[in-house]
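All protein chains of the complex are present and in place, except for one that has been dropped.
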Amino acid sequence: MSETRDRRLLLWSGAVLTIVVIITGLALVQIEPEDETKINQTAVTLPFSHEVHTQKAEIDCLFCHSSALRAPQATLPSLNKCMICHSSITVEDDNARQNIEQLKQAYENGWRVQWPDVYRQPDFVYFSHRAHVNNGVSCQKCHGDVQNMTLVEKVVDMDMGFCLDCHQEQPEADIPRLIDCATCHK
Amino acid sequence: MSKYEHHWTMIVDLDKCTGCQACVIACQAENNIPVVGEDEIRKGRGMQWLRIERYWEGEYPNIRARFIPLMCQQCENAPCEPVCPVFATYHSEVDGINVQVYNRCIGTRYCANNCPYIARMFNWFDPQFPEPLNEQLNPDVTVRQRGIMEKCTFCIQRIRRARETAEAEGRSIRDGEVQPACGQACPTNAIIFGDLNDPNSQVSRLAANRRGFRLLEELGTEPAVIYLKGGESNVI
Amino acid sequence: MLSEKTAVTQSENYWRKHLMLDPRPVREMNQMILTAMTTVNKRYWITVTTLTLFVTIGLIGAWGYQIFNGMGVAGIRRPVYWGVYITNFVFWIGISHSGTFVSAILRVFKAEFRRPITRASELMTTFALTVAGLYPLIHLGRTWRFYWMIPYPNQRQLWPNFHSPLMWDMLAIFTYLIGSTLYLYLPLIPDFAMARDRTTGWRHRIYRILALGWRGSESEWHHLKQAITIFAFAIIPVMFSVHTIVAWDFGMTMVPGWHSSIFGPYFVVGAIFSGVSAVATVLIILRKTMQLDYFLREEHFDAIGKLVLVFSFAWTYFFFADYLTEWYGGEAVGKELLTLQARGPIAPLWYIMLITNILVPWLTLWNRKIRTSPKALLVITLGVNIGMYIERYIIVAGFLTRNRLPFDWGAYTPSIVEILISIGSLSTFLLLYVLASRLIPLIPVWEVHEGQISHTLRRVGQALLPSVSELE
Partner (left out) sequence: MNTLSVKENFVVRMALFDNVDSAAESIAKLKEAGIDDHDMTVLSGVPYPEHVLGRPMTWERLPLIAMSGAGVGFLIGLFLNVVTPLLYPIRVGGQPFVAIPPTIVLTYELTMMGLIVSTFLGVLWESTFPSFGPKYYDIHISEGEIGVLFQVTPSKLKHLTDLLQVYGAKSIIEPEEWRL
């Protein structure tokens, strides 16, 4: 009788000790809080339709994303660029007019438009739009039929396999350079 | 002609090196190398892709200080490469240099052990860039996480950018167009960088210099860094 | 004429000494094993609790702390990129060679004294490998990316680098771990069936599943024996390859002191040396704590003592061959390493190693009395394992402190985190063993019985001599 009690006591004390140790161990682990820098500017979100701009207004991709030819980043246009047209253009659709109204408001008050990130490369990947656009890779190759999308949707998973599939289909002389790790990872 | 598209080579003229460490700082700034602090330095964990090693020659009073800037030697037969289980470090057939892919690294540190030049640095902790250092991080270079090996890359981001520009302009890279941060910062021009494949480049001419030698040449690693032996001029 | 009286005394002498000549009914042996397995006292639970505590502190607390903060919490630094973790890894791989050596090699050569000790040593192999296998993970800078070493088709389209000795190492350890676990399990099946027939409750349920429905029919025995033979022959070369490849992790590099073609066999011999010593240590403790005096006798300690001595000779030979080459070669950095050992900061360790690995075994183990005294053997074999640990420490952490460019020499001291993790892993091994000792029949009854059947005393002239008939 006493022996079973002893055993139970030991088991319980063991279990309690274990839990205590786990908790202390976890407490020792210092997980740093996320750096939540508050954005002081007022930000607005706007539904931007690529379809309307490319099909109806017949604007070229490179008009707005003009850095794609010259720099690694394609860049998003500034509100100034939007206003080149939108300061004069009128539209019939009520919904659209409201949105444009909001755009103008943001422009006048210096607000920031928060465009959503659709595609995002991790920070150890260096993708150069210049290299691709200059070598005749169409925007649609990676971004899908953007001209037919109202809101841009993610059509491909831009993982390493996606990049490599295309790189390995290039002329044989270029492949060693294109599959070299340092081409994208620096 | 070598088997590489470019054979990037560095010439370090020890006669010109004054040990001023400008290259060290330039490298630190260009490549997002964290400042680890006194305690870590004391433990031998300083992070410098390029460091000036100093040694003394002779007995007092006839004593001389010698300096040798030491960085990854970009060996042709790099001992660090085959030992990595995940190909995180390999030999680029494009640039003829030894590349470290940070995000592929799992941190076995095998490469660092096998490097006879002790040129590889390990991120013992997550890097800290306290204000205002965070404002000068180079966007072209990955900030390395803890547990990752890193080392001198011959400023590959500059090499690749120059190449892209040259390609966009439809020409080949000009001699002297690419300069790593250390070479750019060196006040005495002791560090010369260029393509050994180009017979007319400055490095090609200097590589033939009689003063030239490579570090631990007897190991057969065939470094891409060529030192020019120092003479009497750097007596302090 | 052999008088009846002499015959009786002679045979009495034999059965007192030799388990194989002292047969008992199987029923009785079964009972002994089951009693040993099911008896737990207060001290047992105290041991279990303490070990659990150490495991939690070491492997959850300290390792977790290291993962979340970075490798910097360990004492390693430039140029000593590998330290206690790799030392422990090599050490545990060494310990794991016990089981295969004792069990497989002795089985192949039909050494009869192996019968009661195979299981205990095979168990050591499996658990030591489990612990050793933790270390490559513990020492990774990014443990959470360890799966990149596993070859499988992935979206990155990358495969691991099979040029790397670490890949060879990983596959060799996997092979060895799978092999030794199955090799432990196969001969256990009949013993699980035995335990299944004699237990109730949760034990019965576990043993029932593990016994796979064993009845002992001819085909079952035939396949089991055949498989054990195949395993014994297959696992010996695997064992040699495992530690050779561990040695090649060092030998393939151009690190001074590591780059040596003798490292393969040198490490294998060292591993068997420490492994066999550890078997002796464990057997002495098992006999003391589990009342296995009937099964584990002086003859077994005698035999293991001889093995330890032989491997001490062999290890010394390789050690000296390696030392002499370095000494004679006269490369500056080689000389520096020898100075480091003889007069440098690790000199005390080096001399302890020489004493425990060479001096003590050579001076004591030739003596049968010392070999058969459990206490003396315990001290000697523990000493050997300390010495072997030091040997690995000097090779890994010691030699890395010196290199060809003297700008970057550095000293290494293990940090508290490294020590806690080491204690945690040692406790893991002990805890697994302690738990298994109450769950697994530690003596293979059927093998002992098989041996007893094949042993008889045969009259040769005036003496009765033990003779073995081979059943196979």
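Labels for the chains are A, B and C, by order of writing; each one numbers its residues from 1.
We take it that a contact is a pair of C-beta atoms (placed from the backbone, for glycine too) under 8 Å apart; a residue touches a chain by one contact, two chains touch by 3 or more.
Keep in mind that what you see is a predicted model, and the values were worked out from it rather than measured.
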Checked against the full complex, the residue among C:I230, C:L324, C:A342 or C:L363 that touches the missing chain is C:I230
I'm checking contacts with the chain that's been left out. Which of C:G213, C:P348 or C:P406 qualifies? C:G213
Touch as defined at the start, partner being the missing chain; which of C:S241, C:T364 or C:T428 qualifies? C:S241
List every residue of chain C that touches the chain not included in the displayed model. 25-27, 30, 151, 157-159, 161-163, 167-168, 171-172, 174-175, 178-179, 182, 186, 190, 193-194, 196-198, 208-209, 211-227, 230-231, 234-235, 237-238, 241, 245, 446, 449-450, 453, 471-472
For chain B, which positions touch the chain that isn't shown here? 76-82, 84, 87, 89-93
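One rule holds in what follows: only the chains that are shown with their structure count from here on.
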How many Å are there between the centre of chain B and the centre of chain C, using C-alpha atoms for each centre? 45
Once you find the CA centre of chain A and the CA centre of chain C, what distance in Å lies between them? 53
Roughly how far is chain A from chain B, centre to centre by C-alpha average, rounded to an integer in Å? 33
Give the residues of chain A that touch two or more other chains, as numbers and ranges in rising order. none
In chain C, which residues are in touch with two or more of the other chains? 69
In their shared complex, at which residues does chain A touch chain C? 3, 6-7, 10-11, 13-14, 17-18, 21-22, 24-26, 28-31, 159-161, 164
Residue numbers of chain B touching chain A in their complex, please. 5, 87, 90, 92-95, 99, 101-104, 140-143, 153, 156-157, 160, 164, 167-168
Where on chain A is chain B touching in the complex? 70, 122-124, 126, 128, 130-131, 134, 176-177, 180-183, 185-186
